[in-house]
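This is the structure I want to talk about, given as structure tokens.
Left out: one protein chain. Kept in place: all the others.
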Amino acid sequence: MNRILPVLTVVVALIVLWYLGAVAMNAQWTRDQAARAGQELSFTGIVADTLSQDRPKLPAPHQVAAELWQTTVQKSITSKRSLVYHGWVTLSATLLGFAIGTGAGILLAVGIVHNRAMDMSVMPWAIASQTIPILAIAPMIIVVLNSIGIQGVLPKAIISAYLSFFPVVVGMVKGLRSPDAMQLDLLKTYGASGGETFRKLRLPSSMPYLFTSLKVGIAASLVGAIVGELPTGAVRGLGARLLSGSYYGQTVQIWAALIAAAALAAALVGVVGLIQRATLKRMGMER
Amino acid sequence: MNLVIGALVFWGAAWWVNLRIANGRGRDTRAARLAVPVLFGLTLLVLWEGLVRGLNVPGVILPPPSAIATRFAASLPILWVDFVQTFVKGALSGYVIGCGAAVATAIIIDRSPFLQRGLLPVGNFIAALPVIGIAPILVMWFGFDWQSKAAVVVVMVFFPMLVNTVQGLAASTAMQRDLMQTYSANYWQTLLKLRLPAAMPFVFNGLKISTTLALIGAIVAEFFGSPIKGMGFRISTEVGRLSLDMVWAEIAVAALAGSAFYGLVAAIEKGVTFWHPSQRG
Amino acid sequence: ADDLTLQLKWVTQAQFAGYYVALDKGFYEEEDLDVTIKPGGPDIAPTQVVAGGGADVVIDWMPSALAAREKGLPLVNIAQPFKSSGMMLTCRKDTGITSPADFPGKTLGVWFYGNEYPFLSWMSTLGLSTEGGDDGVTVLKQGFNVDPILQGQADCVSTMTYNEYWQIIDAGLSADDLVTFKYEDQGVATLEDGLYVLEDKLADPAEVDKLVRFVRASMKGWKYAEAHPDEAAEIVLENDETGAQTEMHQKRMMGEIAKLTAGSNGTLDPADYERTVATLMAGGSDPVISKTPEGAWTHAITDAALN
Amino acid sequence: MTEPVITAEKLDLTFQTNDGPVQALRDVNLTINKGDFVSFIGPSGCGKTTFLRVIAALEHPTGGHITVNGMTPDEARQSRAYGYVFQAAGLYPWRTIAGNIKLPLEIMGFPKAEQEERVKNVLQLVDLEGFGKKYPWQLSGGMQQRASIARALAFDADILLMDEPFGALDEIVRDHLNEQLLALWARTQKTIGFVTHSIPEAVYLSTKIVVMSPRPGRIADVIESPLPRERPLEIRDTPEFIAVAHRVREGLRAGHSYD
Partner (left out) sequence: MTEPVITAEKLDLTFQTNDGPVQALRDVNLTINKGDFVSFIGPSGCGKTTFLRVIAALEHPTGGHITVNGMTPDEARQSRAYGYVFQAAGLYPWRTIAGNIKLPLEIMGFPKAEQEERVKNVLQLVDLEGFGKKYPWQLSGGMQQRASIARALAFDADILLMDEPFGALDEIVRDHLNEQLLALWARTQKTIGFVTHSIPEAVYLSTKIVVMSPRPGRIADVIESPLPRERPLEIRDTPEFIAVAHRVREGLRAGHSYD
């Protein structure tokens, strides 16, 4: 509860700054237009115009809000102009990619923890893999997958999985290694097998780490899904909205899609957080 | 087909060697720690080469590593120009500005828990804005040259860095702070002598995450408008021209530069936070 | 029905009205074809898609197709619905540009990703360096929109007569504020939207038959679109899944597109081809293509389809 | 009552570290009989923990010979001979107290019904009835330590090895647990190996006190306690007690450097 007031304050401050910015950045165009038309504009005239341009350099918050309202609430959710529809398209690729990425990440982490050779060889390359700009290779991934007959949401999901697997690997390796020597020794005195050690000690100890990285991972997944939408013709999804807004200089549309994407990310992270709390609570690790 | 089988055999053999090294006696030596990943990387390349050649994948889809290497060697001047444009001017300046601003901001809001409680959730929200949406906007605002790329990088690194620094500034223990109080130390003395040093492991965590973000941000921003040089520019135009070997040469530069950058920051971290248990090994 | 996939060069818009009309009006169905139209975008190189087997037929500009051919991807032009080029360079009048002679020292926005060839050819015909400096031009890789000219970051930007030009107008600049240089008028016009397939398809009679039917139906679609521009624009809008296109813009685009397709029944005019090749090879030290292409086009399909 | 459970002969153990070899145990000879309560005391780094770990087959000696119940430590471990209690309670936070005690039972494959039965019994034994459903962090330090002892007792190991189990507790709680441990030992007749830093604790609990000295770890003195098995807390103010404590302190002082 004691977070609401500060957050509101910051949001209000941000919106005020945003309005000021909008006036400042859009004023040039307003003045140019007036000069071209040979008009003199009063200060209030300038301000009014800057906040209602069609293609503003920085759209005013209320323009973005209006666009969001129109494209979510006022459109049927099956409409191509509905952000809910586009959001759903992105979400489905995100979730599939997240599932693949998380699964692969966990498997890789298990391998790394149990096999020294894998640990030594894979980790540096996993780091290097994240320095490759995904947007650059996304089109190629799509084409390559296409040439072996994989189409539809799967290629997008694979790109999104590529981005989400890394945080999961890192977190999970850390988590599986978090039991200290004493906890491991305890199981040894019982003569426990490797599998039992994994099930009864390593896996449960890794849960807090896993969830922390899942939060990072799902946000990365969303970015991946959006990136993956571009080279498939960018016809559906939030990425498509961003890009088509960009083709036509529809800044209001871009900002609306951006906010929607960030809200979706926040919601996804929030859901993971809820699952985390529920799980850890059931496991007795949440106090 | 033979090439495919050959590649797979090589893979098997290299894996066996790696297993031997990793479980052998000299496994903790520097040489082993270098050899294993290098061998693994080599395996990936051989596998790639063998598969691409063996299965006759057209070069306009996926060129073999040998072709990429040839192209790399032949295009050093262009690669260098692109590297300077994107990495040095775009990524590095954005990295310095973004990380510097984030640390400064963290110190400023450090005195106000109210601001922290408000700013961090909003910051996390803003950090979730996809780059692909931000980049065209910033290109529109800051022009086509490296400034807009640096701006994208600033936006990308600012919040991860801020969150880490704020966390770091809170990392000193109550006892350590009490100690300062018994000396009647003032705010700045406590900051300088206790909280900043204690924050360093967190700060470097942020700095490391930011290295990869910076490079990716600078490259991606070039997709949305650039002068006719830069790694992102080259990648996007050469794909259209079907010069996939050049594209991969640029990607190789990106991966090398990114890993080297990360390695450098990690090395500095080792020097600065030598005292931290995770560094003492 | 036979399946066939068509990869567009750009997003769903009236530029490709003929194909959408043919699909919507059942022309493809009449020819026993089941056609899938894949929209393009800034991240999609049609040449790469066809190389990867993602499409049977692609729409591309001839310079990019010929360049790909020289790279070893055997693309063949099977039909050319667009007779004239819609490319132009649009400049702000207040920059003082009145003719190409004023270009030196100016900043020009250009599309890359395989679309830069006509521009490069033109500049080398003019003898202008693209490396900047006082006697060259500074080139920007133009993004997806016309912002650079609106924001004053470029003196001129690339536009199509049917699309970006009108975006500038819609943004609030008037035709009087602008100077345009059409590639057609500058004598450096190159062929735009043509239909291309991989060479080996033409060796298979069954494939050839499919292509013949496809081209026939497509041209029927184009002629229908020319005759009923507003209806064609509506059809395009219905097929636009992004929901970003507007009716006004598409109707106007259709009108402009009709002007470009007007002179063609789908058959490639060898004279246009020769002119395109000549322009591309004229590129001084760094021509777009270095040797005259062989077998880069065929009349086999259009002859069978249209006669 | 005097059959030997653990016999160590000429035990040597050298760790290979990055800074060269560290000799942790040298020429250790010791016999522990059934039902003994043996305390190990000595300055930090003298090898107390290492010796306990050798008994439990967590480390392997580089020289000498050790048998447990006539077997090697490894075999003894397979036959569930050890209950080991570490310095920190080391309960798994995601398991309830009962769940923690069940852990070894699950691993050793006891039937479900018997598991419940045993958990109930040992909880009673350590005075924790009614706390089975709580999580470790809901209990005080002393209670956690008792739970960890219950965990070690649950599967009826012959030998209980305890490595500074009460090191983290305050003196009063410690006294109390010491009393309880003695009672438990009297009831179960287990053989106990107990590491401590506290002289009164060692003297109060043990039938035999092993004083060790460091660099390399050797046995400096083995003291058979003259105290009776019945030991009220007040025994600590008796002259016998003080005499034994004095001898232990002397033994310690001899081999000690103060860092």
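First chain written, first letter: the chains are A, B, C and D, and each begins at residue 1.
To be clear about the criterion, a residue touches a chain if its C-beta (ideal position, glycine included) is under 8 Å from a C-beta of that chain, and two chains touch if they have at least 3 such contacts.
These figures come from a predicted structure and were not determined experimentally.
*Asks:* Would you mind spotting which of D:V22, D:V173 or D:I235 touches the chain that isn't drawn?
*Replies:* The one listed residue touching the chain not shown is D:V173.
*Asks:* Which parts of subunit D face the unshown chain closely enough to count as touching?
*Replies:* Residues 43-44, 139-140, 142-143, 170-173, 176, 197-199, 237, 242, 246, 252-253, 256, 258-259 of subunit D touch the chain that is not shown.
*Asks:* Tell me which stretches of subunit B touch the chain missing from the display.
*Replies:* With respect to the unshown chain, the touching residues of subunit B are 173, 175-176, 178-185, 189, 193-194, 197-198, 200, 273-277, 280.
Please note the rule applied: only the chains that are shown with their structure count from here on.
*Asks:* Mind listing the chains that sit against subunit A and also against subunit B?
*Replies:* In this structure, the chains that contact subunit B and also subunit A are C.
*Asks:* Please name the chain that ends up farthest from subunit A once chain centres are defined by their CA atoms averaged.
*Replies:* D
*Asks:* Indicate the whole-number Å distance between the mean C-alpha point of subunit C and the mean C-alpha point of subunit D.
*Replies:* 84
*Asks:* Distance between subunit A and subunit D based on Cα centroids, please, to the nearest Å.
*Replies:* Each chain's C-alpha centroid was found; their separation is 52 Å.
*Asks:* At least two other chains touched by the same residue of subunit B: list those residues.
*Replies:* Correct list: 61, 136, 140, 223-224, 236, 239.
*Asks:* Residues touching two or more other chains, restricted to subunit D: which are they?
*Replies:* In subunit D, nothing touches at least two other chains.
*Asks:* What are all the chain pairs that meet the touch criterion?
*Replies:* Inter-chain contacts occur between A-B, A-C, A-D, B-C.
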